[in-house]
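Missing here: one protein chain of the complex. Every other protein chain is in place.
Which chain is which? They are A, B and C, in the order written, and residues in each are numbered from 1.
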């Protein structure tokens, strides 16, 4: 009961619902004739925000999954930190809709972009807090996880802690560039992960470790 | 088939969906320029209500999980009582939206606050009814659960039965204080739980019982 | 892969989401002061429709669960029939909202009531079709299920096939009575089920068969 199973299942549910609610942000234009085509084209920011936020939440899910793969059980503090993380994930349809609604106007887009990036920073902080807590005492990690190597990955989080606020700054310069950056980062993290090695090499990764889904937490997205 | 598995999975689904639907309550302002920033700041009650209700539902889920951890099977009465509990949980996005919409006006906030606290009272009653039913005959409890200790916890529910209506009164004095109180109570219950001991000490809680997620029902969040 | 597990899990998801989406039907009144209280009282049909539909979907889920408990595997026809059933279940938030919106006006309520009861008839037909298909050849039933007893339960479906259209008639007389009837029927079916006996008595139901969740399909909630 204090194993990771139900916390993961509940988290998976929240990720799956949040990612699927994104579509409610895309309006159904009521215009007719030529204006319908124009209205559909005009709302390109909705499509762009949908694609980027979908990739971002998807990769957040992959990384959440990877982090919990290192754990053998959960405690109340972790459950609470995870709840804070899910609070940010479940909120994402809102900044997505906000950005989509205001991306065409330069000034408004900056405001919406700062909010959007701000929520991403909040996610990075929650994710970092979980990883920090988990590696600090190590009492929840699977026995075979290399504690020293796990702790060493925390340096990368400090880099992320600097990089994420930078996207808030980018939102002020170009909200569209910020959106592209978040999408590109998600795609990058979907394929590139440093893994936390087990102390004893895992015999299952028979010669294709780079192609197999590596369980691995990163500071992102 | 009369084990707890599918009832828990269905309940988890309802909790996860209700908690994720909360975000639909936060409006996307259509204002432009300076007014956009003001509109975003102006709807702070939506953010506050989102955070509190998210924590409340999250802790409700943890406690539901804990309660079912004591059970070895379910019967029709329990399934029905659980359905009543889920009916209240699934309704929570509505009082949350109501409170968010009216928190800035003192008189309206009292009305909305009473509704919000009233739904919390309904949850406490359903949760208490389940725990009362489960501990009354004890026929659904895991064999190792200490029946006498489990029944003894019911006194705490009586206290909760007094405390919850009190938040309805607090809503009349200060709806914002009531909201803060619900959030604080959720955080408190996330970390502090009395556990129902097993008759035979559980060998797995090797020396860190206070930090490990203790399965334990309380009358709340 | 052709076992019942994933079909059940998918169905559970649809039931859980449909039941939780019901809340979106309850409006958040924008009125102020005295009018807010009146607006909240005025929308009592929304609360009534929410409660009844929640119970109805909940009991539908219990019965779906019970039916699949008799199966050892699924085939394409069953998956398709189940998809039709889910199509009706997932649609239920719509007639619920329709009835809630029109219950106060006698003429409009009749129209909405007929639609609401009509969807319930559609559910009964789908459920009956699944049970008919499953008991007809018996090739999907668990080996220990008493085929003759299972087929005999089909008579009850014929009764249901008459009873359900009757609620459409009741909707024309009194839509509110129809709503109460559906709620009462759900509560009745939550507690009263004839079971399909196994050919060999099941040793697990140690003396409390009436209180333990009995796996059993009926033509309804």
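The criterion applied here is as follows: contacts are C-beta pairs under 8 Å (C-beta built on N, C-alpha and C of every residue); 3 or more make two chains touch, one makes a residue touch a chain.
Only a predicted model underlies this, so the values are computations on that prediction, with no experimental measurement involved.
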Touching residues on subunit A - with respect to the absent chain: 8-9, 12-13, 15-17, 19-24, 26, 28-30, 32-33, 36-37, 40, 50-51, 54-55, 58-59, 61-62, 65-66, 69, 187, 190-191, 193, 208, 211-215
Residues of subunit C (touch criterion as defined above) contacting the omitted chain: 1-2, 6, 9-10, 13-14, 17-18, 21, 24, 73-77, 79-80, 83, 86-87, 90-94, 97-98, 101-102, 105, 107-108, 111-112, 115, 139
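Here is the rule we go by: only the chains that are shown with their structure count from here on.
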Centre-of-Cα separation between subunit B and subunit A, whole angstrom: 27
Between subunit A and subunit C, centroid-to-centroid distance (C-alpha), Å: 38
Residues of subunit A whose C-beta touches two or more other chains: none
